[in-house]
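The complex appears here minus one protein chain, its other protein chains still in place.
This part shows subunit A:
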Amino acid sequence: MAGRRNLPPADKSLCRRCQSPDTAITVRTEPLCKACFDKYVQTKVVKRMETFRVKNSEPGKEKTLLLPLSFGPCSTALLYTLSRHLKNQIDKSGRPGFKLHVLHIEQPDEPPAQPLLDQLQSRFPEHTYAAVPLASITSLPHLLPSTLQPPSSLASLLSTLPTPTARADLSAHLLRKLIAHHARETHSAAILLGDSTTRLAERALAETAKGRGFAVPWLVSDGPISSAPTPSEAGDGQGEIPTYHPLRDLLSKELVPFVAFAEPPLTPFLRTASESQAAPAAMKNSTIDALTRGYFAGVEEEYPSIVANVVRTTSKLQAREVGAGELGCELCDVPLEGAAPERSRLCWGCVRTMQGVGAAS
C-alpha cells in the first residue's frame, strides 16, 4: 500500500520521506532532509490549529489570537509557522482563519524589545505587535495577591522573596497574569503559548515539585476547560481566555534546528536565554524550574518518547469540577477548594512561594 511508512528505506542514510541524500536531522529515528523536516514541523503545528480554521471564522471578523513571544526558539518557531499557516489559508480560500497579535513581555534586566519587534514587523507585517514591561504589573494592583499590597516596584517585590525558586515562581505567575490581562484588553479569543512537549513535561514535573500537582491538568491541556477557575481579575465579565499549545507535539530539540534552518534566517530575532538562565554553580542557588529543565533536556536526547509520554499521561488527569463562585488562588488562579490552608487566599504552592514575605515586610 502506498505511503506505508514501515517499508525499509533503500538506504538508511537517505531522507526517510523523499529519499534525498541531503539529510539534515534525525527525528525520532527517522533521518529527514531540510524540506521534509520543515513540512513535519509545519504539519504538527497546523494540526493543533484546527479550531481556528477558515470555515470557523467570519469573513472580516477573524478572531484575534494572542501570541506571547519571548524571542526564544520555541515562540519564534510558533510565530514563523503560524505566519506561513495564515498565508496558506489566504492562498487556499482567500481569507485567513484568525489574526495574530504578538506580545512581548520585557523582563526587568533585558534591553528594550522595540527594535527587535520593529524588525519582526517588517518581516511579518500582517500581525500587530506590542511590548509591555513586566514591571508594569505593579500599576495593576488588582492582579496582585493581597499579601503583596501595596505594590511598590517589581524589583522590591521580588526581593522580598528569600529563594531563587520563589522569585522565579512569582515572576512566572506575574508574567502569566500580565499576558492574560493583555489578552482581555485586546479582546483576544485565545492565547497561543509556544510551549513544546519538552517544556510542558518540565512544567508538569516542576509544578508537582512545587506542591501544585492538582493544577497540572489545567497547565498541560488545550482549549477551554469546562471546570476552569474564575480568574482573580474579576469584574470584566469575560471569564477565562482559553489557552492553546500548538507546539505540544514537538520537542525542544527539534524546534531549535527548525528555527535555524528557516529561510531567510530567523536567527536575528533570537535572544539567547542562556545568559539569564544559566544554571548557577551551587544547586542551592538553582531553581526547581531549572532543575526540571535540565532533567528533560537530558531525557529528550536519549528518550524523546518518554518526554512525550509524560505530557500525554498528565493530560489524562481529569481536572476537578469547580463549584460556582469558588475562589481562585490570588497568585496562580487555580481553585482553592482542597488546595489551600483554611481561610487562605493562596494555594499550598503559592503559600510556599510567598513564604517569608510576611516576615520580611
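Quick note on the criterion: a contact is a pair of C-beta atoms (placed from the backbone, for glycine too) under 8 Å apart; a residue touches a chain by one contact, two chains touch by 3 or more; residues count from 1.
Here, contacts and distances are computed from a predicted model.
This complex has a chain not shown, and the name its UniProt record holds, of "Cytoplasmic tRNA 2-thiolation protein 1", "Proteasome subunit alpha type", "DNA helicase rad5" or "Actin-related protein 2/3 complex subunit", is "Cytoplasmic tRNA 2-thiolation protein 1".
Annotation: of A:T51, A:Q121, A:S286 or A:S344, A:S286 touches the absent chain (contact as defined above). Among A:E50, A:E302 or A:E342, only A:E302 touches the chain that is left out of the view. Considering the whole complex, the residue from A:P133, A:G211, A:P224 or A:P257 that touches the absent chain is A:G211. The chain not shown here touches subunit A at positions 1, 3-6, 28-29, 163, 165, 204-205, 207-214, 216-217, 283-284, 286-288, 291-292, 295, 302-306, 308-310, 312-314, 316-320, 338-339, 348-349, 352.
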